[in-house]
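A short write-up of the structure that comes next.
Of the protein chains in this complex, one is absent; all others appear in place.
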Amino acid sequence: MTRLQTNLPGLSMKNPIMPASGCFGFGEEFAKLYDLNQLGAIALKATTNHPRFGNATPRVAETPAGMLNAIGLQNPGLEKVISEKLSWLETYDTPLLANIAGTTMEDYEEVAANLSETNQVGALELNISCPNVKEGGIAFGTDPELAAELTRRVKAVSTCPVYVKLSPNVTDITLLARAVERAGADGLSMINTLSGMKIEIHSGKPLLANESGGLSGPAIKPIAIRMIYEVRKQTELPIIGMGGISTLDDVIEFMIAGADAVAVGTANFTNPFICPELIDELEDWVKVKGLENIQELRQKGVNSF
Amino acid sequence: MTRLQTNLPGLSMKNPIMPASGCFGFGEEFAKLYDLNQLGAIALKATTNHPRFGNATPRVAETPAGMLNAIGLQNPGLEKVISEKLSWLETYDTPLLANIAGTTMEDYEEVAANLSETNQVGALELNISCPNVKEGGIAFGTDPELAAELTRRVKAVSTCPVYVKLSPNVTDITLLARAVERAGADGLSMINTLSGMKIEIHSGKPLLANESGGLSGPAIKPIAIRMIYEVRKQTELPIIGMGGISTLDDVIEFMIAGADAVAVGTANFTNPFICPELIDELEDWVKVKGLENIQELRQKGVNSF
Amino acid sequence: MIVVSNREIAENIFEMTLQGKIVQEITAPGQFLHIKPSSQPMPLLRRPISICNSNKQNNELTIIYRTEGEGTTLLSQRKENDSVDVLGPLGNGFSLEETKQEETALIVGGGVGVPPLYSLALALVERGVKVTTVLGFADAASVFYENRFKEAGDVYVSTIDGSAGNKGLVTDVIDRESLQFNRLYACGPTPMLKALEENYPNVQGSLSLEERMGCGIGACFACVCHTQNDPDGTEYRKVCSDGPVFPWREVVL
Partner (left out) sequence: MIVVSNREIAENIFEMTLQGKIVQEITAPGQFLHIKPSSQPMPLLRRPISICNSNKQNNELTIIYRTEGEGTTLLSQRKENDSVDVLGPLGNGFSLEETKQEETALIVGGGVGVPPLYSLALALVERGVKVTTVLGFADAASVFYENRFKEAGDVYVSTIDGSAGNKGLVTDVIDRESLQFNRLYACGPTPMLKALEENYPNVQGSLSLEERMGCGIGACFACVCHTQNDPDGTEYRKVCSDGPVFPWREVVL
């Protein structure tokens, strides 16, 4: 396993593959299917200070090679996440990346402070980009100033490294990346979903109760690759890459583009065993290719072969 | 045919369906397959003041439910477009939407002035959003001020209506739409392609010689629908909708979202007869639904049924 | 799983028999499968389809589905011996224990809500429960399994246009025939379930719900619904893993 070992700030990972936030709950369901210790890390579902029910249903819709979701950050809230979810996860030695969300900067600070205090999460992932929260969450993800200020404030109250999850719904994602880097981010996660909509022509209405939702899945992969490639040219910050990964080739493509590790989201719904399968395939591939360690891929980037 | 009649500024169309710019050349190839007079209009390939060879090959790549292209605005230049292409098109009575591109505002003005002077084009479509032109074309599409100024200047030298083709690679497309509306645009075309990339993992290099390219096809449809829906809420300007249309349901979905007419791009490559087929299907559907005219769809919008 | 047979049994209604080991894991009528419609990567998401009946001896189960859109249409094209990617059995089915011997169970199904009720009917009869079934369809062409349900007891069919059985809704039939029952089991369109809940405010038994799903296993929160006694609106149930079967009046319809 050592060839796949991937050490990122706060996350000492057996391999560079983790499930993406929101597509894996807090791990309980998948723990019935396989041993979570196989995973490089686990990105937890977004946690907010108070419990959230989320949006009305329907919350998901299928699109060509993708899906829209408007879950609306449903979660049991900070207190229960700590008392129930994190304590359940304690038996695993896989590092946790706790995704946090909020409406105001104070919300984020509260969640960040409390979660990092538990010493149970390896790192925090600031979800500044969820397109399904209307109250203002979106602005953090599109305005470099706000993103930087939020990063700075969360860093100040956190005892563990902080990754910022970038939104693709922006004109120039490198501006956001550089802004949060200057503000002290320890790493980047990219990309979150693209804002999209589907209209159900029989009713003539948007299919999702929330009208629009976040587009994920293979359809968005070319956009994710382009953005990671662009950001990688401008920063050496660790990048957790995601957006449509469902095959070994996808994992390799993301790492060549500049990702240090990858997260698998939507593909968990099609194949709940996708993460351990990809880990096995990657291990075989690295051996066949004779790579000493997986980091060579991303370090050499587009000169890999 | 009258139920499908669609009258937009400069374009008196038998039906609301046209091929999208760049996916139909100047019509010559498709004229061998069917009578171009069946089409509502024809969006011509982008024309620049001087001939352009475009980018190195490979220029196209397939992606999940989509494709990337980096043609780079190859075209024979203003002079030949007028002397060869427009004169060939003279025998058709289908209105022409001439897509124009350039590097500087003066380029656009020159092409716009000359093309509209021919009296052969019904309207102009300002391509301010082609992600494959590096010299600055991109800035026009992402900066509302620049987009507005360009629109104003092109309007000033044009004798026919001017549509502005918006880029989806922006944080808030409604800002662009409103800026060009205030600057005098007669209509909007949306959306152009999303900037994307594919890395060929065997070589470890971007597959396209140009590295990145524009993502089109069904994959981007949810993004197009969302953007048209958003823009429609803010303006009554005519919208030519496009992005992944390949079925009758798609056409209807775009019109409900707020498009007055639609353009079909990538689908012409899969099925060169797609435009006349969709026109026939739409005509049947309108009859079955008992609509007096197709505009009812977009006028009622999400309250259609 | 392997397709044993796949045939149209009513207009746009297909019955597919599948063979595979997961049949052994079925614990109750009302559980469902999460099915990948095609062997190709697209369409992306699985489709939830109820288990209609199963046979542990030969590892076979039956599903019945209507061709609604892309996924079910692709499913209808699968042929004998094709292999189908199936996740399941998922969810919690109907609990049989709640109905005592000699009691009468009224089973009410609407359209493609009918399938999961078939194995329920058989299981109830096996327990010694008396079963009466009311099946509602759009029209004569979409009626299926009427005779199968007769194995379990009296069957009333209604169609909206009256082209088969009684004209009207299932609730009309129940009223007209003054059907009496101790327990009510239902699956079908939400308006039907709502009407039943309103007409029989004290009814005991359970209903099976539909909701659009992502994962099907409880991880993505696509399929949640509100609960009825929940003043602050933060309580929820997941249709895929807490349901799809719920007691009457537990969740908001």
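Order of writing sets the chain letters: A, B and C. Residues in each chain are counted from 1.
The working rule: a contact is a pair of C-beta atoms (placed from the backbone, for glycine too) under 8 Å apart; a residue touches a chain by one contact, two chains touch by 3 or more.
Treat the numbers as computed from the prediction; the structure is a model and nothing was measured.
*Asks:* With the full complex in mind, choose from B:R59, B:K85, B:R232 or B:R298 the residue touching the hidden chain.
*Replies:* B:R59
*Asks:* Of B:P9, B:G25 or B:G204, which sits in contact with the chain we cannot see?
*Replies:* Looking across B:P9, B:G25 or B:G204, the contact with the absent chain belongs to B:G25.
*Asks:* With the missing chain put back, one of B:Q74, B:T118 or B:T171 would touch it. Which one?
*Replies:* B:Q74
*Asks:* Which chain C residues touch the hidden chain?
*Replies:* Interface residues of chain C facing the absent chain: 38, 40-42.
*Asks:* Residues on chain B that touch the omitted chain in the whole complex?
*Replies:* Within chain B, the residues touching the omitted chain are 22-25, 28-30, 33, 45, 51-54, 57-62, 64-67, 69, 71, 74, 217-218, 246, 266, 268-270, 272.
Criterion: only the chains that are shown with their structure count from here on.
*Asks:* In terms of C-beta pairs in contact, which two chains are most connected?
*Replies:* Most contacting pair of chains: A-B.
*Asks:* Nearest whole angstrom, what separates the Cα centre of chain B from the Cα centre of chain C?
*Replies:* Centres of chain B and chain C (C-alpha means) sit 47 Å apart.
*Asks:* Would you mind listing the residues of chain C that make contact with two or more other chains?
*Replies:* Residues 41-42.
*Asks:* What are the residues of chain B that contact at least two other chains?
*Replies:* 64-65, in rising order.
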